[in-house]
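Complex shown without one protein chain; remaining protein chains in place.
What follows is chain A.
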Amino acid sequence: MTTTMAQALNAALRDALKDDDRVLVFGEDVGTLGGVFRVTDGITADFGEERCFDTPLAEAGIVGFAVGMAMGGFRPVVEMQFDAFAYPAFEQITSHVAKLRNRTRGALSLPMVIRVPYAGGIGGVEHHCDSSEAYYTHTPGLRVVTPGTAQDAYDLLRDAIESPDPVVFLEPKCRYWSSEEVTFTRSGPAIDQAVVRRHGKDVTLIAYGPMVATALETAEAAKAEGWDVEVVDLRSLSPFDDETVTASVRRTGRAVVVHEAAGFGGYGAEVVARVTEQCFHQLHAPVLRVTGLDIPYPAPKLERHQLPDVDRILDTIARLQWNDTPVVAGA
């Protein structure tokens, strides 16, 4: 059936709650209101306050409380409401959620999911549009995933809830309302696998989350330039699926990494380094990045200049030494 990403996430939560009594959903506004993005819409009404409930407004509190509940045998799925609102919980996430299994040498695990609606493109005011993936992917012990499609939203969230490891689940806000055909059977790839969304032979676009759709649009537009573009959707940012990514780049010989977050010290740098190390001899050109600017996320009326778009990605593809012209360092 045709479903939005927000509805697919709602279905994933419902199915997980149905299948496993230990699963609990909590956070600020997730109960009666159904979440500010309605991802938890109707869940309290259908499953009761025992299973889906509102908490005091305190992100460290929500995550720290979830740590204790996971220690006590539950599988909490908590919501951080907005990317930058999760920062008060950062210590809990990095010092405890990520490390408890390691600190206790496997005696305690934390099967919990931290849902973080992230990234921009929705005209949100400041502190509502951060792309915070690099903070989490830099932390060993966490799994970090992000769906680019409604189908993946369902599949990945189900997998995340069943994961024995804690998962930071990054939801691209700007895709919440995009619809597609979704089957609620989890037929897609597993949580730690990247996927080739579109096959092409000239260049690999590596994208994730909100940029998957933009990358696919770019691939269509690139036909006019005579470029056959392959699109890899990473899905799992940590752990990283080297196999799928390097196989693609070895086939095409060119790669561009696209993400919304600031480029400096960003997640794309890791991808570029890995691809360069593993595909150096097959590359026709340096691996390039198209990222957000190295600025705090701008005010809504200026965000179009921040976000990578089709034109900017096409311009970058054009620089990939198609005619033996050397690549000049980018912005």
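FYI, contacts are C-beta pairs under 8 Å (C-beta built on N, C-alpha and C of every residue); 3 or more make two chains touch, one makes a residue touch a chain; residues count from 1.
Just so it is clear, contacts and distances are computed from a predicted model.
Trainee: Can you work out the missing subunit's protein name as recorded in UniProt? Choose among "Pyruvate dehydrogenase E1 component subunit alpha", "ABC transporter permease subunit", "4Fe-4S ferredoxin" or "(Fe-S)-binding protein".
Mentor: "Pyruvate dehydrogenase E1 component subunit alpha"
Trainee: For the chain left out of this view, which of A:165, A:180, A:217 or A:309 touches it?
Mentor: A:165
Trainee: Out of A:69, A:161 or A:207, which is the one that touches the chain we can't see?
Mentor: Only one of A:69, A:161 or A:207 touches the chain omitted from view, namely A:69.
Trainee: Since one chain has been left out of the picture, which residues of chain A touch it in the full complex?
Mentor: 50, 55-56, 58, 60-61, 63-74, 88, 91-92, 95-96, 99-109, 140-141, 143, 163-165, 192, 238-240, 242-243
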